[in-house]
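One protein chain is absent from this view; the other protein chains keep their places.
Take a look at chain A:
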């Protein structure tokens, strides 16, 4: 590499102790972020942030069904962030169950069934209390629940769960194999 650097230039600035280290914390704080960003960069490519992933299974064409059935596993940490639950308190199963109505409203809003022309349908999802269970996947706790729709004409599912979370994806098992849903690819043919 053709790289010339005048070391004398660097040495002209004597490596002296810094007199301004006594700056107070408030002044130092913005520096911390930037300098840590630089330190991070020393091997930034090696670090992936924790991944936000939902799992699910979809069933659409079984006798006696009134519409699609969706079994979901949702990370509790994703629910906590998205639904605005305090992150300053430990999250327990009691607290999750207490939030059941809020969770259901959220699911109704973000999992929308559409007809074959991709017009949204006025359908609802039902979920029995007994279907709510806790599951552990890869050192993380998940809420597992079943959703039953009353929408036999549904042809598409529009998935918009956790879209605010960085790189969130859903891995859905369908009769046609596994589908990966994300903010950029939210449509699932039923």
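FYI, a residue touches a chain if its C-beta (ideal position, glycine included) is under 8 Å from a C-beta of that chain, and two chains touch if they have at least 3 such contacts; residues count from 1.
Quick note on the criterion: contacts and distances are computed from a predicted model.
**Q** Out of "Tetratricopeptide repeat protein", "Protein ImuB", "Transketolase" or "Transport permease protein", flag the one the UniProt entry gives for the chain missing from this complex.
**A** "Tetratricopeptide repeat protein"
**Q** Please output the residues of chain A touching the missing chain, sorted low to high.
**A** 1, 3, 5, 7, 10-11, 13, 15-18, 21, 28-53, 55, 57, 59, 62-65, 69, 71, 76-77, 80-82, 86-94, 96, 131, 133-141, 144, 146, 148, 164-167, 169, 171, 173, 175, 178, 180
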